[in-house]
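Every protein chain except one is present and positioned as in the full complex.
Chain IDs A and B follow the sequence of writing; residue 1 opens each chain.
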Amino acid sequence: MNRQTLALALAGSLVSAFATTAYAAPLPAEKMVGMEKCYGIALKGQNDCAAGAGTTCAGTSTMDYQANAWKAVPAGTCTSMEVNGHMGMLKPM
Amino acid sequence: MDQSAFAAALLDPSLPLPAGVTCARGEPDATRFSVYRNNVVASLSRALGERFPVVRRLVGDEFFNGMARAFLTVSLPRSPLIFAYGDTFPDFVAGFAPAAALPYLADTARLEANWTRAYHAADATPLPVERLLAIAPERLAGIRLLLHPAVALARSDFAIGTIWQAHQAEVVGSVIVAASESVLVTRPTFDVRVHVVPPADGVFADSVLRGETLGEAAATAFARHPDFDFGHALLGLASLGAFADSPLQGDPA
Partner (left out) sequence: MNAITPSTSLLPARAGLGLKPEHVGEILDTEPDVGFFEVHAENYMGDGGAPHRALGEIVARYPLSLHGVGLSIGAERPLDTAHLARLRALIDRYRPRSFSEHLAWSTHESGFLNDLLPLPYTESTLRRVADNVDQVQQAVGRQMLLENPSTYILFEDSTIHEIDFLERVAARTGCGLLLDVNNVMVSAVNHRADPFAYIDRFPVERVGEIHLAGYDETMDGAGDRLLIDAHGSPVSDDVSALYRHTIDRAGPLPTLIEWDNDVPAFPVLLAEAARAEAVLDSAKSWRDARLARRA
């Protein structure tokens, strides 16, 4: 596809996309939600729960700093994750 | 006191207490010094756990804390902005041998890192979608759209979006992870949004986010996915808030 053909193909594709979505007329930005419903799969998160850690000037009395010699295996929900049909793939390291 | 020696002893419990440390009894007390060791390790592990809650749930607290300890001893925060700590954690997870049995773990971490970056990114008005129609057809291929400060894409050979979604609920059901997913994170206003986009659009979005022109990105997507629908993909990405409002810059070359 040469440059000219590509340009026309892209422009035509864009016009066509506008024509076939839920709205044809221009909409303000806040109305874009109409398009979102038919594009991609919206995943819902728990609002701000993963906002990232905040700083604090507090200390802690939970002593857990010493576990340098550590032989843990993953023991969370990874056992529910199927890789190629096999449940989990856990073995001690 | 030498703060370098103090810092080294904080991070390596096998080192002796720094010289000059004492207590009211007039003798060094390892338990007292361990409070500082503990504060450093526990606070940074907790910070990582708060930024990567899905990774933490996937592997469990004990494994996660061990992985966090291993990470923080080689990668302390570079600044006091703790919400930004862990930008390099996904790469560390990818190379962390004890987690090798969970090949989706690092990419899930990338998605979570993107989420927090989007949450704290600069505010910007998304590009109104109809502005795309105002671009002269002959200029479209050479355009580089201004990316929204919050937009990020994580592409994986695994179903990281589905995994992430499953872990937003209290009870996590079974997930088939062996399915490639491209997950777009945007923040058009204040709420972070997470979308699994179609595979061809993921290739296109990846190219656009790397700074390619629309023409270059479309060509890349066509080459991988002959059924790629440029118009639908561009309109879709714009509607999710991937681009920021700006005077559109052409690339006539």
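Heads up, the rule we're going with is that a residue touches a chain if its C-beta (ideal position, glycine included) is under 8 Å from a C-beta of that chain, and two chains touch if they have at least 3 such contacts.
Computed from a predicted structure; not experimentally measured.
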item	value
Residue of B:10, B:106, B:175 or B:240 in touch with the missing chain, whole complex considered	B:10
Residue, one of B:22, B:174 or B:246, that touches the chain absent here	B:22
Missing-chain contacts mapped onto subunit A	48, 51, 54-61
Missing-partner contacts on subunit B, residue numbers	1, 3-4, 6-7, 10-11, 20-25, 28-33, 35-36, 39-40, 43-44, 47, 75-84, 118-124, 149-150, 187, 190-191
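By our rule, only the chains that are shown with their structure count from here on.
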item	value
Approximate Å spacing (C-alpha centroids) for the pair subunit A, subunit B	10
Complex interface listing, subunit A residues touching subunit B	1, 3, 6-18, 21, 26-29, 32, 35-36, 39-56, 59-68, 70, 72-78, 80-85, 87, 89-91, 93
Subunit B residues touching subunit A - in the complex, by the definition given at the top	13-14, 34-35, 37-43, 45-48, 50-51, 53-54, 56-66, 69, 80, 82-85, 97-99, 101-105, 112, 115-116, 119-120, 125-130, 132-133, 137-141, 161, 163-168, 172-178, 183-184, 188, 191-198, 201, 214-215, 218-219, 229-232, 234-236, 238-241, 245
